[in-house]
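Before anything else, here's the structure in question.
All protein chains but one are shown in place.
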Amino acid sequence: MIGYGFMGRAHSNAFRKVGNFFDLKYQPVLQAACGRDEAKVKAFAERWGYQSYETNWRKLIARDDIDVIDICAPNDMHPKMAIAAAEAGKMILCEKPLARNGAEGEKMVQAVQKAGVPNMVWYNYRRVPAVTLAYNLIQEGRLGRVFHYRAKFLQDWTISPDLPQGGAALWRLDAKVAGSGVTGDLLAHCIDTAIWLNGPIDKVCAMTETFIKQRKHNLTGKVQRVGIDDACAFLARFKNGSLATFESTRYARGHKALYTFEINGEHASIAWDLHDLHRLEYFDHRDEGKIRGWRSIHVTDHGGDHPYMDKWWVPGLQIGYEHSFVHQVADFINSLDTDQPAQPTFRDALETQYVCDAVLQSAKTGKWEKVKHVK
Amino acid sequence: MIGYGFMGRAHSNAFRKVGNFFDLKYQPVLQAACGRDEAKVKAFAERWGYQSYETNWRKLIARDDIDVIDICAPNDMHPKMAIAAAEAGKMILCEKPLARNGAEGEKMVQAVQKAGVPNMVWYNYRRVPAVTLAYNLIQEGRLGRVFHYRAKFLQDWTISPDLPQGGAALWRLDAKVAGSGVTGDLLAHCIDTAIWLNGPIDKVCAMTETFIKQRKHNLTGKVQRVGIDDACAFLARFKNGSLATFESTRYARGHKALYTFEINGEHASIAWDLHDLHRLEYFDHRDEGKIRGWRSIHVTDHGGDHPYMDKWWVPGLQIGYEHSFVHQVADFINSLDTDQPAQPTFRDALETQYVCDAVLQSAKTGKWEKVKHVK
Amino acid sequence: MIGYGFMGRAHSNAFRKVGNFFDLKYQPVLQAACGRDEAKVKAFAERWGYQSYETNWRKLIARDDIDVIDICAPNDMHPKMAIAAAEAGKMILCEKPLARNGAEGEKMVQAVQKAGVPNMVWYNYRRVPAVTLAYNLIQEGRLGRVFHYRAKFLQDWTISPDLPQGGAALWRLDAKVAGSGVTGDLLAHCIDTAIWLNGPIDKVCAMTETFIKQRKHNLTGKVQRVGIDDACAFLARFKNGSLATFESTRYARGHKALYTFEINGEHASIAWDLHDLHRLEYFDHRDEGKIRGWRSIHVTDHGGDHPYMDKWWVPGLQIGYEHSFVHQVADFINSLDTDQPAQPTFRDALETQYVCDAVLQSAKTGKWEKVKHVK
Partner (left out) sequence: MIGYGFMGRAHSNAFRKVGNFFDLKYQPVLQAACGRDEAKVKAFAERWGYQSYETNWRKLIARDDIDVIDICAPNDMHPKMAIAAAEAGKMILCEKPLARNGAEGEKMVQAVQKAGVPNMVWYNYRRVPAVTLAYNLIQEGRLGRVFHYRAKFLQDWTISPDLPQGGAALWRLDAKVAGSGVTGDLLAHCIDTAIWLNGPIDKVCAMTETFIKQRKHNLTGKVQRVGIDDACAFLARFKNGSLATFESTRYARGHKALYTFEINGEHASIAWDLHDLHRLEYFDHRDEGKIRGWRSIHVTDHGGDHPYMDKWWVPGLQIGYEHSFVHQVADFINSLDTDQPAQPTFRDALETQYVCDAVLQSAKTGKWEKVKHVK
């Protein structure tokens, strides 16, 4: 485990509890945690039961007693860490987004492909049971031809002009480290789900905005130009002919982490939101007219009906955010020794990176931009 | 039309517009309005297009040019007006509740039966399209055996101790005039719907409370004991074996007119509330497991699917409270010359009165009370 | 009244009932209805209480006993009818959109300005009490600086490829008559509200789609190319610096008339939707942290708190779609003899037309287009 922040905790929790709930081929062992601040990484390792710690990630990767490297460091560190880990023959789990841009991502994909190591990116929302259920319904062809896709990811945590940028927990506000603002942080989630549910995106037309132009930078102590996008919205056309709108912002009062998507098909529509992640809204026009309506599915049932839920409690009792990570670990472990790699791989995540690239490019050019695809 | 208050307006509006939207056998003609205060009744008649007015209801009833008497006077006036109108051979529409108690109601039923005149009580919520749809679904047997019924009618308008009781618009707070408090005013609605949807009630066990014991009486100008029930809750057993809870209050902060009911059957459940009266919630356990959920039916569709709605606008555009009265007028007019009287008749409404009597009696005795039934 | 379709009914209902509920300077008199089909217009006139009827609109406009012309004919008829009515010195109410495009609209604005006649366009959603309340809250400065605006208008009634285009009730599907598809029909509503609530739009970038390329035309009987846009989405930048997304379609399963908007300001956010039009959602970040949340305001209160609602029933009892027209008539009549014309005037509606023009142009060019403004 490299990193001991928010994601370091979320992943550690998943590693620790997955074996209690899922039948696994292999049990994860928390061998070592790694971070630059020795006091902090030591405390982290103790709290979460890691058997050792390192302050140099290259040393961690060099260790023989470690099979899997989990990268929870800031985005700019992903390529070098992932490439080194691949070269060392380690399996790699990498926090999303894959990288700051497609060019970096390509190198990472090449590295894992060359090394032939299992790899996966933590686009965890695919494993929210309601989202997986949406995927299953689509795979069964219930929607028919798809006309519309729309997704938003709304937050409100950077509205205050007093919030500094950069450094430690605020690296997501530093364009050099993060690569971009909401595009790579939030829209990347929306895009990953969208491609998974609705196929490749052909072209996009975007606008971005930085509402607060200057903020104090925590590392330099100076007031500096803000390089990230505070908000980004784009139009898109999918390969399947459907139209889409995507939007993300950190300036939407009233929304802490409101990731929502809706898909409208010829026969049925699906909607979901992260603030009530245990529910899926489903409308089927083939229902009898007088009792046709949006169904609010409380995704907590057992018996194979609702993905993953038979592993948890009893019907009606909801799970939360953290469980999506547990599911992802379970799927990753159980994919080993099979020829079906757990999704999304680095390669899958590179597709998302290309869409982000096109979005940011379009915001600059003011034109529609074609999306590059992984060969 | 006797009375020019809230209900006088609601009914007049219904009479005026029903012909614009419904195909009717007969067109209502607003012949005369009647009220004690000449200035007020004259203004009311002019505003609503009544061709004349009276200040003495006995004179109104005596007029030859009038076929239907609509009673919107306070509850204590219902029996004498209805009986006189029946004796004069008029058709009678009476605002709910039928009377202050069952004994009064019995005399009214006898009078209309003896006179053989069409009669109806304005339990208007039966004609909210979503409620009529609920009735239709139940009639089709979709629920199977019914286990539970629960209804509430919550308001918050009498919490202030400064509110006086009695007189004019406040007659509902005067036990002598109204007969009771929330039981006759609000629970009567709940009971009428419940009997319609779920059949006769066998026995009840109730509690009532008057939270503010004394209020200034507007007619006497003195602070007097409050005679009405501010709140009433009761348990009930229906003849079909289902269990019920009913509750009403004018002391529930946050609810202006929240009439809700829910019915749980062996196969399906139904729920509705007056604050969003254009929606019906429906759950059918026979739905396929993975897409089973409460359906929020936006009751605005045409094509025979949603009762009454083809008369109004286009799908998706909601109607409101007042339309339930229009529907009731249409049904009443179109029931004439048929052998199917429009529901609920005085006789139907007497059943509700008997339940109210048993409820109030039980609140006094602290025991379960059997409900009397119309022979 | 010219036209006896859906809008002819909605307006007639408003004229008939406005005086029952509102105190007016002048009472509307239903003098004449006009339509080409004599049998139909006669029946319409009788049903709605029009005192006469005409089959030639020029004759109607020529009549001396008529003060106001209400245009509910298809869009392509708006300019010539409005210009003729203005020249005859009539007050004019015109159904939305003002015209098929800005050029036509300009001529109409010139005509009414030259004639000096009161004029108004039926963008009725401004007068839904919840929407007027939103306007009032914004006018009071509660939102602070606005960052985001988003609006959608989703329907699903043209998904079937068997639906023909053009003729009678289907003229909205005929590009020559309607001018455009969802852009002029649905987005025009969204744009009108947006400009009213959030000020002028500077530039837009749009995409449109016609999912079903050919349909039988009802007038020719032949299968022909479909000229209208079935769906349209666009990005926009407002003059006040806020970013917007707009979307409309008739291919969104599960939505009959789901017009929604949301505005995110520095301090507060507002959201509304037409399927539950009697509610306004409001979030205020200045609320105390532990009880901060989206407030679902049931816009039915009296006492000046909720616009228009003191004219109707009692708190808690909702009104519906039709009432927005009643409010608009009341506002129009009461604006006469004042120097505050009722909104939106032809001039206001021309602004919306210019946005529609830019949207359709951008969908063709694939570029951002500047919006023209009324001088």
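Worth a mention:
Labels A, B and C are assigned to the chains in the order they are written; within every chain, residues are numbered from 1.
The rule is short, and it goes like this: a residue touches a chain if its C-beta (ideal position, glycine included) is under 8 Å from a C-beta of that chain, and two chains touch if they have at least 3 such contacts.
Worth saying up front: this structure is predicted, and the values here are computed from it rather than measured.
Of the options A:K25, A:R47 or A:H373, the residue whose C-beta touches the omitted chain is A:R47.
Interface note: of B:E54, B:E106 or B:E247, the residue touching the hidden chain in the full complex is B:E247. Touching residues on subunit B toward the chain that is not drawn are 147-148, 150, 152, 154, 156, 159, 205-207, 209, 211, 231, 233-235, 237, 241, 243, 245, 247, 249, 251-255, 264-269, 283, 285, 294, 366-368. The chain not displayed touches subunit C at residues 133, 136-137, 280, 282, 284, 287, 289-298, 301, 303, 305-306.
Subunit A meets the missing chain through residues 6, 9-10, 12-13, 16-17, 19-20, 47-48, 155, 157, 255-258, 274-279, 298, 300-301, 312-323.
We take it that only the chains that are shown with their structure count from here on.
The most distant chain from subunit A is B, comparing centres defined as mean Cα coordinates. Our note on geometry: subunit A versus subunit B, Cα centroid distance of 54 Å, whole angstroms.
Per-chain CA centroids place subunit B at a distance of 36 Å from subunit C. For this pair, subunit A with subunit C, the centres built from the Cα atoms lie 41 Å apart. Across the assembly, subunit B contributes residues 298, 301 that each touch 2 or more other chains.
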